[in-house]
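Notes follow the structure.
With one protein chain removed, the remaining protein chains of the complex are shown where they sit.
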Amino acid sequence: MNKLFDRGQVEQHNAALSADINADFEALGGMLARRGQDIEKLTALAQTFAVALPSWGVGTGGTRFARFPGKGEPRNVFEKLDDCAVIHRLTGVTPAVSLHFPWDKPTDANELREYAAKLGLGFDSVNSNTFQDQAGQAHTYKYGSLTAQDAAARAQAVAHNIECIEIGKALGSKGLTVWVGDGSNFPGQQNLRGALERYLDSMRGIYAALPEDWLMYIEHKLFEPAFYATTIADWGTSFACATELGPKAKCLVDLGHHAPNTNIEMIVARLAQFGKLGGFHFNDSKYGDDDLDSGSINPFQLFLIFNELADASGRDAAFKPSYMLDQSHNVTDPIESLMNSAVEVQRAFVQSALVDRATLAHYQGQNDALQAAQALKHAFRTDVSPILAMARLRSGAAADPVACYRASGYRMAQAELRPARAGASSSGIV
Amino acid sequence: MNKLFDRGQVEQHNAALSADINADFEALGGMLARRGQDIEKLTALAQTFAVALPSWGVGTGGTRFARFPGKGEPRNVFEKLDDCAVIHRLTGVTPAVSLHFPWDKPTDANELREYAAKLGLGFDSVNSNTFQDQAGQAHTYKYGSLTAQDAAARAQAVAHNIECIEIGKALGSKGLTVWVGDGSNFPGQQNLRGALERYLDSMRGIYAALPEDWLMYIEHKLFEPAFYATTIADWGTSFACATELGPKAKCLVDLGHHAPNTNIEMIVARLAQFGKLGGFHFNDSKYGDDDLDSGSINPFQLFLIFNELADASGRDAAFKPSYMLDQSHNVTDPIESLMNSAVEVQRAFVQSALVDRATLAHYQGQNDALQAAQALKHAFRTDVSPILAMARLRSGAAADPVACYRASGYRMAQAELRPARAGASSSGIV
Amino acid sequence: MNKLFDRGQVEQHNAALSADINADFEALGGMLARRGQDIEKLTALAQTFAVALPSWGVGTGGTRFARFPGKGEPRNVFEKLDDCAVIHRLTGVTPAVSLHFPWDKPTDANELREYAAKLGLGFDSVNSNTFQDQAGQAHTYKYGSLTAQDAAARAQAVAHNIECIEIGKALGSKGLTVWVGDGSNFPGQQNLRGALERYLDSMRGIYAALPEDWLMYIEHKLFEPAFYATTIADWGTSFACATELGPKAKCLVDLGHHAPNTNIEMIVARLAQFGKLGGFHFNDSKYGDDDLDSGSINPFQLFLIFNELADASGRDAAFKPSYMLDQSHNVTDPIESLMNSAVEVQRAFVQSALVDRATLAHYQGQNDALQAAQALKHAFRTDVSPILAMARLRSGAAADPVACYRASGYRMAQAELRPARAGASSSGIV
Partner (left out) sequence: MNKLFDRGQVEQHNAALSADINADFEALGGMLARRGQDIEKLTALAQTFAVALPSWGVGTGGTRFARFPGKGEPRNVFEKLDDCAVIHRLTGVTPAVSLHFPWDKPTDANELREYAAKLGLGFDSVNSNTFQDQAGQAHTYKYGSLTAQDAAARAQAVAHNIECIEIGKALGSKGLTVWVGDGSNFPGQQNLRGALERYLDSMRGIYAALPEDWLMYIEHKLFEPAFYATTIADWGTSFACATELGPKAKCLVDLGHHAPNTNIEMIVARLAQFGKLGGFHFNDSKYGDDDLDSGSINPFQLFLIFNELADASGRDAAFKPSYMLDQSHNVTDPIESLMNSAVEVQRAFVQSALVDRATLAHYQGQNDALQAAQALKHAFRTDVSPILAMARLRSGAAADPVACYRASGYRMAQAELRPARAGASSSGIV
């Protein structure tokens, strides 16, 4: 991979675009200066941004109906890291990868850690998987994992999570994300309260194994794979459980895991206020957990979420939730989608920094709803693309990541190196 | 009113129907006996049921587009009580009325209490109103009440709630229900966290004025009248606030106040588990806060809610949430709708008692989703109408409340006694 | 199979239950007689009911996250028919099976037809599959089938549908159901109008191959597998297309394929009014295309749909839409779920016959919303289980299909005869 994206190749790409980028940057700089904003400060801020990549995101996704594989999909965790390294090389904003076990379980954690380090990558929080049965598994999760009626299945799920922590420690992770699909498809199938009691009991066992400097992220989701009742269905349940478990337990917000019409930025504000906002799985959706590219459906919503994060940061400089992409790329090259998506999230971050918070607070104090709203819209409307491009130039990443990637021939090269296997899903999730 | 519904009139009505009811009761009793159920026990249980009436429910409701008044609408709190007494007289399950201030504010609370007592009625929790401006009010609630930026508006709203408590004490109420429409119509209009901080600060002031044996019910609602963000929008926020405030603060569940597709019975289970389920506003809905008649759109959902209540009661005999109807009757005679609705809620209560909880738990323990589901469906499918009719006969209420009411000519008599006033809404809410 | 469910075995089961069923039937008959209803007429009507089975429904379903296979799943179309025959033997209401190609493609259609006939089964409409790529397929459907940009992919999809018609003709089917997942995941991915123009062009080609006495069913669905825009997303598009194509094209309503809050019974009424209601895929859902058991989530909605069908039948005796179950059984034995679901649909059919349409029309004419609503609720509340059981007894089916099936040991026997294959999905859909 290094050969494909050596400094020279990216520099050549950047050189060809830098004149236009400089001109656009200067033009935007002037426009911002006339509004009292400093483009250099914003560019420096943009360079501080980072969002983690999901190891499972570099394979082609699918639905319960079908998966249409792409070419050159990674076949193991090392190849997944290779792809992630391309993304980071070209965008400069994705320095860490989030692994999923047992899919990514290494034979030798040190070897994996060193491999990643050479690629310039670290490891974000690790993810457990108790929503599938693995070959040879003693107890099925068909009827639940952390909530199962069967005590042996619960114990197995707890043990798996603790094993994830152990691997994560060896890799340098600092967090465990727990998402379970547990729930029911029929009214009456489960005692709703009993299921949550078992969940809390199981989670206490996992929490006890958490190192002092780790956090545990509880991820809720309204539905799928359970279609009548999901045990951790909403932020209220997530919050109540995180409160029960203790200070190392936090809530994770996935943008596609809410009921229709839900005001997600308000949930962000609530969790921040009550000290339980742990982090995000970024993506976009129109109907359910669609796992579409971040910012592709409702970019203003993404901005409003970052507006809440900017508000929270302004109140507490130590506030630092975890950011990760979590998407399913069914019809695009996953590397391209992840690059664009990382930039979209960075875009919302920079736009939120454009909000003049003193002015906003002034209008809010005057009940001037119209101008308060415009204070946000003004920031959102600003096309910060030149800032993002300049931040990449200055960080040594690519001016236009997708163009540079396409020019490189990386995917075609991988298609030869990684021949397709019949019926195989690289991610584990179709 | 007493003249209209004296014992003789109802007895005559019941006499005409009792043969059929007895025959149906016997037939159902046999069917239940073959399933190991005792109809007498269920009938006795049915007679214990009660649900409160909303004083504002006896007037014709409307929408923001129009209100089409009915005939003989009550013009003051005494006439509202008269109508409520009719409902209780004929159904036997609505012994208490929930008042709303300032709409129902009495000149003399003792007089009102005595008037109600003569009608056989008591008072349920009282309701404050800070979602409208009253004539002569010093500070507007246009931009919020308990959350207003304006400290004077907040103080006024707190004082009004405390006044509601004072009136309630004089009337014998034991609870205060607080619903505020506070929120915003534009992203940016309010600082979402600041608004909730002000809410909590205001609520602490009200909480401090609450008598020891009172409860405070926090009512959440997804939207309307605020259309972008509502401060108390979901059960998570309600729960977090009730937790902050203390043990006398509980959450109130209105069936129409949730996002589309929300599993309401699960919210009921969660609040019960965490000790914060205060009570219900019963109604039904298809789209939003439609305030339709209870059980008219999704009767199985109502049953599933009572199934959770039965589960909670089985775990804690002291568990006793508050039940109230809260509906808007736009196209029916409100008395008729309230009678039918009270009976529908009672129906779900009796059906939930038909669930064999040991059998259900057995199937759940076996992961036998199909039979567990059937255990609920079996209870729900049972037509308990003969039990409800017999319970009314035995309680001295009417076998068929609507038929008895129509035969009485009560509405026509009121239409003469209470001539319509142009443009007036009897409830305050259109 | 015949050995497992020979007449003797079912008769023995029925004999054990017949006393109770007779007693319940007599009790209900008395209750109905007191309301002027004739239980014998209703029972005879119940015996006329039929709903088709989906061949893919007898395998265990799953989600994009996982599939947890059950024991003894059928491995080919003959074994699927065996299971369907069990369902029909025990319920008496599922005489036809709907096949899906290429999953169920027979080597010899005559052999398959004879096999089915021996089992007492016929064939309902056939289903094409252009939402998956099959091994060795020349052109991918990754970017669409009937709407694909690639003319060769479109031609391939059209040819496949025509082949389905050919097989169907050999089997005795009289309809083709066309569901395509075609759509897009990104705004801009497709020209929305261009995609529908290509769809119509493709469908005209298929329509031209339709025999005179066949119907073509257009099935719409809001989302999944496409997550931004689905070409045939709603009944409006389905209706417009069916109108464009001609009189043999009709619309098919799947209960889980609508936007949240949609009034499905109204869609049924609209399509019936405009002559385009072709048939149904029955199931239930709470969130999306959950494919849960019919009547398990919102039984009143199922009743209201049959109420519209009863209304349409009353207007036109020739009105006869097609009925089929289409469900995904992820946590239950598919045979059990299909038996219960067939009975639930039959239940709604019988309940809708209980509606006194003259009385209903009278109340509607009087704008007596309350009593009109009660006319429906009265019918829905009636527990017609004794009628359904008696209809089964009289048809020679099982009094309690699930109990009889469980007692038979059929599933355990199949588990031995049909050993599990690693990773295989019996249905093709996980």
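Note that the chains are named A, B and C in the order they appear, and that numbering of residues resets to 1 at the start of each chain.
Rule of thumb we're sticking to: a contact is a pair of C-beta atoms (placed from the backbone, for glycine too) under 8 Å apart; a residue touches a chain by one contact, two chains touch by 3 or more.
Everything numeric here is computed off the predicted structure, so don't read it as measured data.
From the options B:Phe5, B:Phe101, B:Phe123 or B:Tyr141, the residue with contact to the chain not on display is B:Tyr141.
From the set A:Gln137, A:Ser313 or A:Asn340, the residue in touch with the chain omitted from the display is A:Asn340, counting the whole complex. Annotation: of C:Ala46, C:Ala249, C:Ala375 or C:Leu393, C:Ala375 touches the absent chain (contact as defined above). Residues of subunit B in contact with the chain left out of this view: 62-66, 68, 131-133, 135, 140-143, 181, 184-187, 189, 222-225, 227-228, 260, 285-288, 290-293, 296-297, 330-332, 422-423, 429-430.
Touch with the hidden chain on the side of subunit C covers residues 142-143, 149-150, 184-194, 196-197, 222-223, 228-229, 233-237, 239-240, 258-263, 265-267, 269-270, 272-274, 300, 304, 307-308, 311-312, 315, 360-361, 363-365, 367, 369-370, 372-377.
In the full complex, subunit A touches the hidden chain at residues 20, 23-24, 27-28, 30-31, 34, 260-261, 263, 286-287, 293, 295-301, 331-333, 336-337, 340, 367, 369-371, 373-374, 377, 380-383, 385, 402.
In this text, only the chains that are shown with their structure count from here on.
Among the other chains, A has the CA centre that is most remote from the centre of subunit B. Subunit B and subunit C, compared by their mean Cα positions, are separated by 39 Å. Chain centres here are Cα averages; for subunit A and subunit B they lie 43 Å apart.
Residues of subunit B found to touch two or more other chains are 260-261, 263, 300, 367, 369-370, 373-374, 377.
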